[in-house]
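See structure below.
Removed from the display is one protein chain of the complex; every other protein chain stays in position.
Here is chain A:
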């Protein structure tokens, strides 16, 4: 009856191979040229894991299982095919929520039918160590689910991106976390169903409470963090099932999300704790906007911009979230092509937190057929702005603010920024002069002598520049 201890060696090896395939899938992402092979290895690894599981278990009804896979698979494939690249952050958040929910359901199923999972002792009680693993797995899964649902709603615009601050939220959150851990500890002594379900319910609640105070600008960190949680949930379930494929995958995904969160936090010069505590950018918006009205700035037209760039030797384009919102990436590439025809050198500079998830801008540029060897990360291109004739800022704001380097009182002080002001001319596309970036701070860059503001919708402005160039 104790299936796990009786697992044949070939099965252990099959799961191990599946885990190795997943490692190689991530390894492939070290370069775009090897990445597609890596992705295929990932699929093979998954097929091995699923095939092995089906092969070694007595299946009561295969038709239902095939049906469930077919329904889920069809929904997944259609979504993957139809989704717009600009909506990728929402999609990833939605997918995370599914992993979280699946973990909760598996945990609940293991609790209701522990014998099937081989986690019972001779007397039929669930092994204490399995109870802890199960409790942790369900709790992390539930947090991943409800947190991802909120992240999805915020990213998709169904819910305001502004932080929602409850009174006493830190006390409530800490209290709930302590309660969850305490109940899981008590669960080892007493396997009553109420403990299991209370842990699940509290975990759903805390996932919700943790994410609502976090503003839209911090979503890259949140999405990475939830990515990490979905991995730890899988790992916890792997412990319950003694399954090496799940443990290896959980560890990989968990570290991946953790590293991405770290990279995002570093790029904003914020601590992980301050992001999680939430509330950033909640207060200052109007103040920054008011200051902007009084100060003189230079305004240019599409023709001026076209002329300046035609005369240039080197243009560096700095895209940001605004480009994604305006869907301006395709026309931007057209503009770059026309400039290249005139002999202008064009490069793209990407700040790590540009957009709403790590690597968001790179995907959008790739979608618009921008070759990836023209796209550079902050540390690789920052020294080149001094030799550039034009820095063309489209939809980015805070990541170009020189105050981050000089003004100690600025909320973004210390954040690494792109040195766009060192270019001979800065062309800055912005919808209007009112309204600051999401950090709620005014941008020093707008009022500099070498900055020309192009006030219009990003896509329309670039279309006009293309017309003027053609």
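Note that in this section contacts are C-beta pairs under 8 Å (C-beta built on N, C-alpha and C of every residue); 3 or more make two chains touch, one makes a residue touch a chain; residues count from 1.
Going forward, contacts and distances are computed from a predicted model.
Student: Can you tell which of "proton-translocating NAD(P)(+) transhydrogenase", "NADH-quinone oxidoreductase subunit L", "Fe-S cluster assembly protein SufB" or "Sulfur carrier protein ThiS" UniProt lists for the chain that's not drawn?
Tutor: "proton-translocating NAD(P)(+) transhydrogenase"
Student: Among the options A:375, A:423 or A:454, which residue touches the chain absent from this view?
Tutor: A:375
Student: Touch as defined at the start, partner being the missing chain; which of A:233, A:326 or A:453 qualifies?
Tutor: The single option touching the absent chain is A:233.
Student: Using the touch rule from the top, list residues of chain A that touch the missing partner.
Tutor: 4, 7, 12, 18-19, 22-23, 25-27, 29-33, 35-36, 38-39, 42-43, 45-46, 49-50, 53-54, 57-60, 64-65, 68-77, 79-81, 83, 85, 88, 91-92, 95-96, 98-99, 101-103, 105-106, 108-110, 112-113, 115-117, 129, 223-224, 227, 230-231, 233-235, 237-257, 259-260, 263, 350, 352, 357-360, 362-363, 366-367, 369, 371-375, 377
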